[in-house]
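This is the structure, below, for whatever I ask next.
Just one protein chain is left out here, and the rest sit where they should.
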Amino acid sequence: MGPEHIINMKGERGMMRVGLLGAGRIAGVHATAISSHPKSELVAISDYYPETAQKLADQYGVAARTTDEIIADDTIDAVLIATSTDTHSDLIEAATAAGKAVLCEKPVDLSLERARSCLKNTANSGQPVMIGFNRRFDRNFGALRAALDAGEIGKAELLAITSYDPAPPPIAYIKVSGGLFRDMMIHDFDMANFIMGEPPLAVSATGTCVVDPEIGQAGDVDTAVVTMTYADGRIAVIRNSRRAGFGYDQRVELLGSGGMLQVENMRENLVVKSTADGIVSAKPVLFFLERYMPAYAAEWAAFVDAVTEGKPVPVTLEDGVAALAMAEAANRSLEEAKPVRLADV
Amino acid sequence: MGPEHIINMKGERGMMRVGLLGAGRIAGVHATAISSHPKSELVAISDYYPETAQKLADQYGVAARTTDEIIADDTIDAVLIATSTDTHSDLIEAATAAGKAVLCEKPVDLSLERARSCLKNTANSGQPVMIGFNRRFDRNFGALRAALDAGEIGKAELLAITSYDPAPPPIAYIKVSGGLFRDMMIHDFDMANFIMGEPPLAVSATGTCVVDPEIGQAGDVDTAVVTMTYADGRIAVIRNSRRAGFGYDQRVELLGSGGMLQVENMRENLVVKSTADGIVSAKPVLFFLERYMPAYAAEWAAFVDAVTEGKPVPVTLEDGVAALAMAEAANRSLEEAKPVRLADV
Amino acid sequence: MGPEHIINMKGERGMMRVGLLGAGRIAGVHATAISSHPKSELVAISDYYPETAQKLADQYGVAARTTDEIIADDTIDAVLIATSTDTHSDLIEAATAAGKAVLCEKPVDLSLERARSCLKNTANSGQPVMIGFNRRFDRNFGALRAALDAGEIGKAELLAITSYDPAPPPIAYIKVSGGLFRDMMIHDFDMANFIMGEPPLAVSATGTCVVDPEIGQAGDVDTAVVTMTYADGRIAVIRNSRRAGFGYDQRVELLGSGGMLQVENMRENLVVKSTADGIVSAKPVLFFLERYMPAYAAEWAAFVDAVTEGKPVPVTLEDGVAALAMAEAANRSLEEAKPVRLADV
Partner (left out) sequence: MGPEHIINMKGERGMMRVGLLGAGRIAGVHATAISSHPKSELVAISDYYPETAQKLADQYGVAARTTDEIIADDTIDAVLIATSTDTHSDLIEAATAAGKAVLCEKPVDLSLERARSCLKNTANSGQPVMIGFNRRFDRNFGALRAALDAGEIGKAELLAITSYDPAPPPIAYIKVSGGLFRDMMIHDFDMANFIMGEPPLAVSATGTCVVDPEIGQAGDVDTAVVTMTYADGRIAVIRNSRRAGFGYDQRVELLGSGGMLQVENMRENLVVKSTADGIVSAKPVLFFLERYMPAYAAEWAAFVDAVTEGKPVPVTLEDGVAALAMAEAANRSLEEAKPVRLADV
């Protein structure tokens, strides 16, 4: 199935018909992106909880169905998978087998082994499969990458990614999240791959629990630094914290042979107040919805282009597996207190 | 006609039906805002050039009609006037007389006298009439005003507005624009009124033509400084230039008894590049569409609230006349080389 | 007397021997600059109050004398006049008549007429006379001027100078200060001349008293905006306030045909604090001593170069008279509520 299929099936307007699997918060973001794009049409929504699916479906004036029904529906061209992580691999396989293009939320899976088997099982499906690393579509990180590609700072040497959430999620979420590296830093692993152009050779992780002891009791860390080395000598370092008292901190800094590129935080507004207490600028925008909403729309547009125009999928299932492997290596490095080679996970 | 009317006429969803008069660039911006708002529905578009109206109407799947037809249509609740300035007063009068709410682009008129008669003629219409000073709805200027109202810098003392366009418009536009004060600085006059809470007592203008001599030959200035004084001793100063080589410069700075508030420029992206040439940040976003697109949507939402919920009109026809009077005073001050009292225009 | 004289008189090391007239706060600043410079030597200090002179003289291990003695001392090559303003003209005349080079604090005089007669009376003295507009020697304003001269923003079009003191001086000082334009804005008038390269054609002043009514009762304004026009169409605008709640605000902004140059404030330190209350940078350095201390040293070095190496005096008595004439025009403009031509004062 490809662009011709869609055009044939839909007639003149060539709309891509989309089923949305999952109806939680991030699914709502995607529902807006799907509905707003001139070439895609949201037609059905499913969820583990039918009433949740119905509620979102009503909001968008579409049908609530079961996931099986959506996958079995031949008039649906693509599915967006926004279900719980443990279902991702199965759904990717089922949807591609049913001839559907897939955009799947990150991470591919909590199990690296399962993600790899999913990759293998779908390798010959002929369907576009894209992983939802939305930050690649943020125009700021895109501008950094473009400046690097244009040679504006020479050759990359040392990458530093800072990524702090405003506040930790509930402990219940922590417990099923797969841990900080697979749940939170996976975005930064992919960002590193996006900027550096390839995965690292080895990963060295340091982690601690200083934000909330309950996170430690749940077996996770809340603050971590991961250093990565590359075949050609480059280095990357990622800092994560589950809590930055001032908001959502999303910065990237790349030192190159001829200079440095930085992406600063986006502020809530452009007001600066000067009083006897100092010069006060607004805080960073609160969290990922505020920060990355345009990136979600751009991500969807890129997926539509890949499906309807045959353009390359910008974030592949391989990319998803690579980031997951880095998380796995980080977990093992943290446990064994030594660098772990990606080739060994 | 009021909210009840709309609800009765529309049934459950209570959609406000809107006719768009004018189909040029800024009309396109409004068409998007009208269509995107959950409580308003774009139903018809007119233009001096029927084919222009048809083109925009097709894009939004609505009808192209004549202006007279739209005004005569009792199923239409409100009109947005985005026609040429010389038609504004007539259309405001006709639309309100036909029982329609009105949102009219700035300026009300090029003639202060005509704007005043329009104000007089519509005073008893009972229809909400709002003037499109979109910058009041920019969240940054709104945050400045909110901080002032909250007493964060004490009492206002000295206001400075800087407003530079990236490049001058075509000379043909300059010739029919009504001049810099009525065409460009009128936004800043209204911004001053928004922040200071009242019009000034007197206006003192300095203007020159240093950007392009053709602008001077067309009888206009391209660079100007206007100083205004208020009844309670406050001062405001506005700087305008038709050309800032680096983009669209839109800043406001207010010194108060306890500190200062500034609104800085919005940059194209958050990338900072450091090389041997210096530390380079992105330029301001190019022009008013990039800078104020969210403000247009917020402006429309405020109008919808005023019409459907009976909230106060946030920018009244009186406000539009006040800004025009300031432009008139500035013109006279420039001509006579002395301060001109608003009471004298 | 010139460099040869100094070298002859001093022998090999060629030290310029300097008498300091006045021993107040600003005299102390100059004493440090004179003593620290490798080619100048502070030898005597006088003051209206002998004990004040003695105290400063002790601090620097030099002699306290009367002003007359210093001027009569043939072994003294130069005097720095840091006495009260009403004595400046007399001392400039006396010192130059006695064959001494002069660096005199601003303003030349409170009386424009007297300043002009002083200029006339010393025109043929053959002695270097420099006026202490220290801000010309601030490296930031110097870098702005250098960038302008290098054509980095094309041709100057619109200059804006912002100059706010942290807090008003005592009313007693206000009463003898000569008023805001001669006491405070005179620095900005000279800065405008430094950047624009020539005095304006006309000056238009707006002033008010919103900071402290006692200042108004003393016959002065505490907040003012002055707009100036130039022969070639350029415009400059100066904003002054006696009180900025956040500290000493010293900014310059120049719009040119190809871009804009700005000098930002110097902050107390480079720390930025991000908390739930916002992103807080340090305030501007408190006042002129913190902000301009290096400029005072650079000013002295330029004077030494002018005296010992025959380099041009960088800020002449003519410059001092020009700034005073602008203050006079501003006063008259404020009084008459209309622009005043410099040629008419």
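Each chain carries a letter (A, B and C) given by its place in the written order, and its residues are counted from 1.
Following the convention adopted for this analysis, a residue touches a chain if its C-beta (ideal position, glycine included) is under 8 Å from a C-beta of that chain, and two chains touch if they have at least 3 such contacts.
Just so we're clear, the structure is a prediction, and the values are computed from it rather than from any experiment.
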Of A:G245, A:P294 or A:G310, which sits in contact with the chain we cannot see?
A:G245
Of the residues C:L42, C:V129 or C:V263, which one touches the chain left out of the display?
C:V263
Residue touching the undisplayed chain, where the options are B:Q54, B:N121, B:T275 or B:T316:
B:T275
Just to verify: which one of C:D68, C:D86, C:E113 or C:E152 makes contact with the chain not shown?
C:E152
For chain B, which residues reach the chain that was dropped from this view?
244-247, 267, 273-283
Where the unshown chain meets chain A, residue by residue:
153-155, 157-158, 160, 162, 164, 204, 206, 208-211, 223-225, 227, 229, 232-235, 237, 239, 241, 243-246, 249, 255-260, 337-339
Residues on chain C that touch the omitted chain in the whole complex?
139-140, 143-144, 147, 152-153, 258-266, 269-276, 282
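In this text, only the chains that are shown with their structure count from here on.
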Taking each chain's centre as the mean position of its Cα atoms, how many Å separate chain A from chain B?
40
From the mean C-alpha coordinate of chain A to that of chain C, what's the distance rounded to whole Å?
59
Residues within chain A bordering two or more other chains
273-276, 282
